[in-house]
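Of the protein chains in this complex, all but one are displayed in their positions.
What follows is chain A.
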Amino acid sequence: MIVEIGHFALVLSLSVALVQSVLPLIGARTGDQRLMETGTIAATGGFVLIAIAFASLMTSYVTSDFSVLNVFQNSNSQQPLLYKFTSTWGNHEGSMLLWVLILAFFGSLVALFGRDLPATLKANVLSVQAWILTAFLFFILLTSNPFERLDPAPMEGQDLNPILQDIGLAIHPPLLYLGYVGFSIAFSFAIAALIDGRIDAAWARWIRPWTLIAWIFLTLGIAMGSYWAYYELGWGGWWFWDPVENASFMPWLAGTALLHSALVMEKRAALKIWTILLAILTFSLSLLGTFLVRSGVLTSVHAFATDPTRGVFILCILCLFIGGALFLFALRAQSLEGGGLFAPISREGALVFNNLFLTTAAATVLVGTLYPLFLEVVAGKKISVGAPFFDLTFGPLMVPLLFAVPFGPLLGWKRGDLLGAAQRLYFAAGCALAALVCVLAFTGGTRVLTAFGFALAFWLLAGSLTDLFLKAAFIKAGWRTGLSRLLGLPRSAFGTTLAHFGLGVTLLGIVSVSSFQQEVITTMAPGKTIEIAGYTLSFDRIDQRAGPNFEAQAATFSVRSGGVEVARIESSKRFFPARQMTTTESGIWTTWFSQLYLSLGDPSEDKQSIVVRAWWKPLVTLIWVGALIMGIGGMVSLADRRLRVGAPTRSRQRAALAAGA
């Protein structure tokens, strides 16, 4: 019964979305207030209906209702409760339902919090949102219905893919989708502006918070996915340049560019056309990501059971939206007026520099991701493009960009003083130079590239703090005045600093782990010890354990430093009988920001010893800590007064009321 309610709610939400696609748009054209208002009601109502559908699917998972095909295929009654919840989106159908749920969620947010938007803009935005929603609801109902029944109902389910049975599944997909799908708002705003043929600085102020929200979630989602892959797959890598990772990374690059260009548009009313195009491209890359992951053209952990009709369907949605948006852009872009002029050396110039490099980088990732597919279709050759390609293309593009980051905030709008900015960065340059010399001395002059990597990281760390330090004028005004000035700075200044600082932290982690990582692969029997990075690792014992739906062989190691035991690490192999599958649970010990990482291989033929792979990963956690700092920077920036749409109007109204009283 619950399943039928969910199914019905989903079908109903499709008809609501159809209404929302048309009526507000007509209202905006004819100036009919009531028709425009239907968008608000439909968007909230549609969200509630999809939430009901999602909740009913989740209920079937939690109660292990195997009469539902989707539940039978991806769940098992022995699973711990948390994984019963997360199984809801650990499969193709459920994850698409989560996708539309989040899409409708963002639509309803615009409906509820967009009270201060111009009525026609809001109506257009909601209609465009509904177009996307309609397309994906059709996709779900026609090709990937999660509510299909099974008769007779089997006694036991086939279990969730053991790799996905982890807390990571509870966090990574929802965060990532909030990011991916969040960019749909920027897209809808862009299309709405093109339909209206009107765009101004206020428009940029409206899309910035939405873009920022999506960006924060995408940043955290990608970081979480990276850490999950790092500890779950047991290969000790944190980024594989896997097509599916690229699929989430491309919208991130474009979205980061969008954040920066919207800034120029908001402050200086320049780069209008470019910002619109970026908003379209960012969400197009999100759609492309959805296509790559969900269509089965790629083989990866993310590609669930594949069905060719689905791929074709998403490809059609993709072509329709990207093609339609770009066509509209080509028709209307000329009618948008250009904005303020600026010298090449200026804050605007720096942000254009940022955009140029970020979009070019996104394009190289796109080429690397799609070229194998293209070559297979055209020439029938099968190739794989992996880390070496991206190291050679993406890496060199990032170096000038990262070098330029500290300059940006120090340049003035309209016309900047490069020499002045460079002079103010002497402290950052000193830090970078010190890092360069230290690393060269430490490695005996053999690791020149590594030394430059560290120098760049410290340049970023110190350089991003310079802006705040100078704005507070600590040196001129003294500590006390400086501190009060610092606290009085707008939150967006802190946001910028934090985000750039986080980037430096991530870079430091990347450089450190890729240059100073140590690895030992050996066969060990209980009692044997190995040395790694100054630690003595001894293999204590191996024992059998029973989990809720698996059996584990757990190996216990103790770590000694100078004869004193500092930690115990457990690494295990889990066997899941329902899927006849084994997974490796890596054992990780974190000390400060570095980690000792252990993973188990196959036992030897006599079962007396086992292959052990041990890594010392110096400062590896900084990679994700940096992403977290970037996310926090985004949140701080989001709290800036300037971005609260309508806040000035409301406070003015309040002031007027107070004056009248």
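In the analysis below, a contact is a pair of C-beta atoms (placed from the backbone, for glycine too) under 8 Å apart; a residue touches a chain by one contact, two chains touch by 3 or more; residues count from 1.
Here is the rule we use: contacts and distances are computed from a predicted model.
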Protein name (UniProt record) of the chain left out of view, among "Cytochrome c-type biogenesis protein CcmE", "Ribose ABC transporter permease", "RNA polymerase sigma factor" or "Fumarate reductase flavoprotein subunit": "Cytochrome c-type biogenesis protein CcmE"
Residue of A:G31, A:G386, A:G420 or A:P548 touching the missing chain in the full complex: A:G386
Chain not shown: contacting residue from A:S144, A:N549, A:T583 or A:S637: A:T583
Full-complex contact with the absent chain, from A:T364, A:T443 or A:S558: A:T364
Chain A residues touching the omitted chain (full complex): 161-163, 234, 299, 301, 305-306, 341, 343-344, 352, 356-357, 360-361, 363-364, 367-368, 371-372, 381-386, 388-389, 392-393, 396-397, 521-523, 573, 579-584, 599-602, 604-605, 611, 613
